[in-house]
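Let me give you the structure first, and then I'll get to my questions.
Note that one protein chain is taken out, while the other chains of the complex remain in position.
Naming follows writing order (A and B), and every chain is counted from residue 1.
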Amino acid sequence: MEQAVARHKRVRIIGKLTPYLFISPWIVGLLLFTIGPLVFSLVMSFFDWPVTSAPKFVGLENYTKMFTNDPQFYKSLAITLKFAVLYVPLSLITSLILAMLISQPVKGVKIFRTIFYLPAVVSGVAVSIIWGWIFNSKYGILNYALSLLGIEGPKWLIDPASAIVTIVIASAWGVGTMMLIFYTNIKGISPDLYESAAIDGAGSIRQFTSITLPLITPTLFFNLITSTISALQQLTLVLLLTNGGPLKSTYFYGLFVYNNAFKHHKLGYASANAWFMFIIILLLTALIFKSSSAWVFYENEVKHERKRGGKKK
Amino acid sequence: MQKAKGKSWFIVVILASLFLSACGGGGTAEPAQDGKSAGKVTVRFATWDSEENLSLQQQLIDKFNEAHPDINVSLEAYGSEYDTKIAAGMGAKDAPDVMYMWNYPTYKDALEPLDEYIGKEGAEFKNNYYETLWNYNSANGKILGLPVGYTTHVIYYNKDLFDKAGVPYPKGGWTWDDLQASAKKLNNPEESISGFAFSGKPDPYDFEMFLWGNGTAYVDKEGNLQGSVNSEKSIEVLTMFQNMLKEGYAITTEGSGSTEMKSGKVAMFSNGAWSIGSLKEAGINFGVVELPAFHDGSAVSIVSSSGISMSKDSKKKEAAWEFIKFWTSEEANKARIDYELPVLKSVVESEKLQQDERKQVFYNMLEQSQDYTPASYKVENWSEISDRLGLVFEQIFNPSTMTDPKAALDEAAQ
């Protein structure tokens, strides 16, 4: 007993330093590669920097221009939020359904697993070309196929109303990564849990809501945060596929920042744009984090209050 | 003891990861080439050309390197993201020494003025270039690049479709009325054939040529949009294009139109020389003809020029100039002849390009377009104006809006 107490003490002293040692690679990396550029971009947001010549201090001008004198800023913000609202739930649900499907013990599931994962592997250049062909209104593959069925397809990328939907369809194609994350989590759930639930007479839906769903909340939380971030920063696809059109209906915030930086060469302004989005994402993340204690269950925080049926000791 | 051992292991792993990273992958990456290696000056040369022409460019560079034992030119190819890379390089004060260039008004502050270098080469050197091209390779009265290639815009037409519809091929000196008449005859909805195709969101830089053709422009001499971009004549041009859509024998394309043209279902579209190679590969039997003229105007084209520039921050300017001279020499012009229209009069003459069925069209257009300067050279904030105009054109041509040209242009002029 005494020995144990002594050990505990020693552990506590080392324990003070140990966690920092574990995270030290990240701290070093942060200081080496991240902090500098981050601070630099913040400082630049108070400058007028046309890239090709020296920056000039302008105080808050970039920010006041953004909020009071640039209608595109609000438009892009609105479009991006609309996209996020459409895309985040859709991708979460789709990837979760897919992950459930590929965890089913049916024949050939391995092949499907690979098929669903495949799109995430294909490089963006080819993907954007293919989507461009598929959705071309006049000479596109999809509308041709529809015309064979006697349907006149929509003007996908020409009509502003359908363009954002098209982007959502095309982005949802790459949910393989999220699916895989869910899948890894689902596969980590002990089969015993399901077996005892089945003995208790729980059906598949019941098993999903009472076992699977609570146990994957940590990755659901992860996917929610990361897909929110990526939806709000979506750039590649619109850059390659629509370039913001038609009629600026897909002029996402990410594209707005990118064009300000590399088309209009206003790097200071672009930095201000980026930092504003940074704050929004940070607040959103904080909000999700705050809410997480109510719906995310971590095994090492559960301790003994919440006993699950059939849990092994 | 046991504990200490574990602890040291922990530190070893951390150190190892630090060490590994410090080496950056243990010798896989060669040390960076600094300015001089073994007494040679390394000149960085960036090109935007895609792979198709890179091997040829590398061969030319190898030739240059062989002839200049003290210079080593290294080719950097960035493809479609060229501008992003160049901007990043300039922002970080590490731009390539020599680079391809076309958008001089935007990049002018980072480029070395070349007037003095050119002056030293004598008058003959400068006079051998087509005069028009100097305007396009300058900004604020200073020459910032030597012309390497150019293209004017022309009408491409699908000969097979013309034959099938029994319509005679267009000839130089034709008018927009002629084009419309032909397009009407060629259009065939049952076989999804379109008479004429133009971009639904044209690049405003290119589109200005149609205004020129009707005797107007985006801006007046002072650089004001008001009264120019929304002049009677400008409205007339856009109304004409919009009417072609409304009457149903023309379509708008989602890109430049070359994809649609390659489908073999579009009878005519307008583009620069870029499409020649790819249309050939796609097996389209096509011809090119000068742009049509407006009833009492003339056929004028914008010039899309490519030049070669030197970075202001370069520390190897002499070697860079040596290479620029080589890259714009007769020999190099001839070597690139398959994909770039030569810019030297002497080469055009010796290669008899004025007799070439296709190429002569581009040279004729160049000569006819001598006295025009694009708005991008006249205004300070072109990239913003271009954005605004682009949206206005889209509103006029997009089927879901089809905005009245007068109203749209009036708004653009505000």
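The working rule: a contact is a pair of C-beta atoms (placed from the backbone, for glycine too) under 8 Å apart; a residue touches a chain by one contact, two chains touch by 3 or more.
Everything that follows uses one rule, which is that contacts and distances are computed from a predicted model.
Hidden from the displayed complex is a chain whose UniProt protein name, among "Heptaprenyl diphosphate synthase component 2", "Inhibitor of KinA", "NADH-quinone oxidoreductase subunit K" or "Carbohydrate ABC transporter permease", is "Carbohydrate ABC transporter permease". In the complete complex, the residue from B:K108, B:H153, B:K262 or B:K312 that touches the missing chain is B:K262.
Summary of contacts with the chain left out: across A:T64, A:Q104, A:T209 or A:S293, the touching residue is A:Q104. Summary of contacts with the chain left out: across A:T64, A:S204 or A:S293, the touching residue is A:S204. Residues 2-3, 6-7, 9-10, 13-14, 17-18, 20-22, 24-25, 28-33, 44, 48-52, 54-55, 74-82, 84-85, 88-89, 91-94, 96, 192, 256, 258-259, 262-265, 272, 274-275, 277-278, 281-283 of subunit B touch the missing chain (whole complex, contact as defined above). Contacts to the hidden chain, counted on subunit A, fall at residues 7, 11, 14-16, 18-23, 25-30, 32-34, 36-38, 40-41, 44, 51, 97-98, 101, 104-106, 109-110, 112-127, 129-131, 133-134, 139, 141, 144, 173, 177, 180-181, 183-185, 187-191, 194-195, 198, 204, 215, 218-219, 221-222, 225-226, 229, 233, 235, 254, 257-258, 261-262, 267, 270-271, 274-275, 277-278, 281-282, 285-286, 289, 298-301, 303.
Please note the rule applied: only the chains that are shown with their structure count from here on.
In whole angstrom, the spacing between the mean C-alpha positions of subunit A and subunit B is 36. The part of subunit B that touches subunit A in the complex is made up of residues 7, 10-11, 14, 17-18, 83-84, 87, 90-91, 106-110, 192, 194, 200-201, 251-255, 259-260, 263, 265, 383-384, 387, 391, 394-395, 398-401. Only residues 14, 21, 24-25, 28, 49-53, 132-133, 136-139, 155, 157-161, 245-248, 261-265, 267 of subunit A touch subunit B when the two sit together in their complex.
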